[in-house]
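Left out: one protein chain. Kept in place: all the others.
Order as written gives the chain letters A and B; numbering starts at 1 within each chain.
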Amino acid sequence: MDSACLVRPLFLPYRRRDGTPVALEDRCVHRGLPLSRGWLEDDEVVCGYHGFRYAAHGACVRVPTQAQIPARAAVQAFPLVEKPPFVWIWTGDPAQADPARVPVYPWLNDAGWVHALGHLRIACNYMALKENVLDLTHFAYAHRSSFEMDDDYAAPPRCTIEDGKVVFRQSFLGKPLPPFYGDHCGLGRKPVDRHDEGVSHSPAEHVFTARIVNRDPAPGEREEYFVRFHHMTTPESPRAHHYWWVMARDHGLGDEARAWMTAVITAGFEEDRAILEAIQQRLDDCEDPSRLREVSVLADTAGLQARRQLEALLARERAGQTGAARAS
Amino acid sequence: MDSACLVRPLFLPYRRRDGTPVALEDRCVHRGLPLSRGWLEDDEVVCGYHGFRYAAHGACVRVPTQAQIPARAAVQAFPLVEKPPFVWIWTGDPAQADPARVPVYPWLNDAGWVHALGHLRIACNYMALKENVLDLTHFAYAHRSSFEMDDDYAAPPRCTIEDGKVVFRQSFLGKPLPPFYGDHCGLGRKPVDRHDEGVSHSPAEHVFTARIVNRDPAPGEREEYFVRFHHMTTPESPRAHHYWWVMARDHGLGDEARAWMTAVITAGFEEDRAILEAIQQRLDDCEDPSRLREVSVLADTAGLQARRQLEALLARERAGQTGAARAS
Partner (left out) sequence: MDSACLVRPLFLPYRRRDGTPVALEDRCVHRGLPLSRGWLEDDEVVCGYHGFRYAAHGACVRVPTQAQIPARAAVQAFPLVEKPPFVWIWTGDPAQADPARVPVYPWLNDAGWVHALGHLRIACNYMALKENVLDLTHFAYAHRSSFEMDDDYAAPPRCTIEDGKVVFRQSFLGKPLPPFYGDHCGLGRKPVDRHDEGVSHSPAEHVFTARIVNRDPAPGEREEYFVRFHHMTTPESPRAHHYWWVMARDHGLGDEARAWMTAVITAGFEEDRAILEAIQQRLDDCEDPSRLREVSVLADTAGLQARRQLEALLARERAGQTGAARAS
């Protein structure tokens, strides 16, 4: 929970007229005004105080009161890669930015799928959100009146590390789907197998997949249905982060589906936000947080592994090797 | 003013179905959500995040995702003793809790008396409230437009230490009572003797008694009338506390009396709250409070003794001996 903030606290995102996204450090190098208080002119940012002008690559290209521009006059420009619906930002050492590591999610641009997306700012350390999505056993309690998942979590999911990623898996075999799933693939409460899998690719990226296997398809039914969730986190500070979520599925398509997903997920994730912010608040209210105890159980295995994954990345970054990609 | 906070900052009070009061540390030992965001089931508290369940004695009795409960999974349960209208909480070493030390106030459960009670959260160190009630010479200034006490405080009260308690006494002899007293015992402005006595039993407990002696009772008048105040303080943090007050008297009984006491005391004590919070605010605004001067006078003797009383208790607690009882 006390892990350092990975990103520079503040940046100004905008798009050039050709659509290319730009992210600049949001602080004029001259007297420190946030550049977001200025304006755009010809794809360049003009500071609203003395008119210093910055190109999209971060260099100051105009100081209105003199011809010569100081060599050091530049703000940081963050490497970006856009893979709709995401724009990925690299906030570590720019030399280490590797666009090849940016993932592609074909289902988010596939006509056979529908997806909805949303954004929440949550006033807590982003690792608490990571742990939240790495342990879904909270559904029966935190979301008992929203998602109405009646899954039996008498045993926690299995957790493995695969290719450096934290993975959890849990199967619900021969059981009716919760309405959240069953109502939309047309299987209703028919007993089926459901295989849940969550993968924490990086501190910024978590993808959850529910694979529904219908061993005995009636006419008009399919053998497999997929639902996916993306939980993307961009830290703002050690006490706040941005949470970009996507829900996608390969069935129950259409605009109405998108509207339903947006409404139900927004409501449910607000429950997480309230919980996570209450935890952070309690931590902040404590004069000596180090004295607070924490007892973990088996269901926390994936979350604890994610903490270790982060610590290893931080250690590597401190050793000058690499940073971590994250979504914005 | 900088004395440490005596209580754990936060606890969750509730009553079992049989009426027994319970106070638990308000923070799930698992991931730190305040238990007050959960719910009660069969006298037990269910955490609203992952459903950890706690018995009234603080032990975790259920982890939904596994059969075995970690040995350390418990929140602190605070010893309580209920003596209506108070519930006493012991926040020190539980082994030192001694119910025999909980005071009994017969007049609070006596049909010959009437009492009103109230609660204020005051955003200041609780010792400032203690000092406030240990020096009533502020009535002529802080409460000049509310209580309208016209007592002559040309000399400060006498302060003594009796049985380890800080006591102040002051007598007003052969003088008419202020309307605050005189209007309700039926003596009006008749000259009488009034003997004020305040006793700080502990950092949590202060009892004030005004004994009105009517040497020359007319028909229908009594020789003695009593008014008592309880000023009970429960710290929340070094910068905030809860103030539980009671006003009681053995005359002018009835519901109307209770309503009058509630209204007039609430209004008057709001004046104290405004003053005490302004003092704390000034302290907090100061970059180096240690440089602020403080000049005490004779009227502060009791308040200064209470500070010493507290320091002695803290020293004893640090030496592993005992804590201090307080009201909630």
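Assume contacts are C-beta pairs under 8 Å (C-beta built on N, C-alpha and C of every residue); 3 or more make two chains touch, one makes a residue touch a chain.
Note that this is a predicted model, so its numbers are computed, not measured.
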item: Omitted-chain contact residue, chosen from B:104, B:295 or B:319; value: B:295
item: Selected from A:13, A:51, A:79 or A:118 as touching the chain missing from the view; value: A:51
item: Sole residue of B:149, B:283 or B:314 that reaches the chain not shown, by the stated touch rule; value: B:283
item: Residues from chain B at the interface with the omitted partner, ascending; value: 128, 131, 135, 137-138, 140-142, 153-156, 274-275, 278-279, 282-283, 285-287, 292-300
item: Chain A residues that touch the omitted chain in the full complex; value: 5, 9-10, 27, 29-34, 37-38, 46-51, 60, 63-66, 70, 72-73, 237
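Simple rule for what comes next: only the chains that are shown with their structure count from here on.
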item: Where chain A and chain B are represented by their mean Cα positions, the distance between them in whole Å; value: 48
